[in-house]
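Comments concern the structure below.
Missing here: one protein chain of the complex. Every other protein chain is in place.
Let's turn to chain A:
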Amino acid sequence: MNPLQKNIRATSTHIARSFTRHFASKADAEVAKPYPFSKNAIILPSSPEPLPPSLLKGTAIMAHVKNTLPPPAAKELLSTLFHPSHPSALRPGSIISLTLAHAPTNFAGVLTGVRHRGPDTSFVLRNVVQRTGVEMRFFVGSPEIKDIKVLTRAGEKGTKRMRRAKLTYLRDDASKMNAISASVRKAV
């Protein structure tokens, strides 16, 4: 074989390999559209955006992870509903209803606290189910959460603003929890 040809083959495979991209999620993979003007055209997947040199040096790696790691739906939630200081962020004391992928398919309750940890942000909902208090901790980035419905927002017109970030005192206050669970049942 012509040695020049051998080099060309080697470089082309090298280029092909550098172009293979590991998609973060199935949604990203589906974005690669076929070439509309020819069926036989070979379309190499576009290379990922080059990382800025400051990032390669080591500056602001966690900020980069925070932006790129969560899927777009989770990113939307993290920047609005579960952001520490967004104007429409959920305050503790709000009543929320979730639709989940696995059992229990619906869970509603009062938001007792949000744990802000970037992509690992989680929140706790408390409700009284069949005369037993139940608390569930959900992760905002979880694909299990199909839908979040905000039934009442604490601190808005007509509702009381909670003076605590974490409402663990509700565990001992049966009367308040009964009132809350009654309103949850009415609202759902």
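The rule is short, and it goes like this: a contact is a pair of C-beta atoms (placed from the backbone, for glycine too) under 8 Å apart; a residue touches a chain by one contact, two chains touch by 3 or more; residues count from 1.
Note that in this section contacts and distances are computed from a predicted model.
Per the UniProt record, the absent chain's protein name among "Proteasome subunit beta", "Large ribosomal subunit protein uL14m", "UDP-N-acetylglucosamine transferase subunit ALG13" or "Pyruvate dehydrogenase E1 component subunit alpha" is "Large ribosomal subunit protein uL14m". Within the set A:H102, A:K160 or A:K186, the residue that contacts the chain not displayed is A:H102. If you put the missing chain back, the residues of chain A touching it would be 101-104, 107, 129-139, 142-144, 171.
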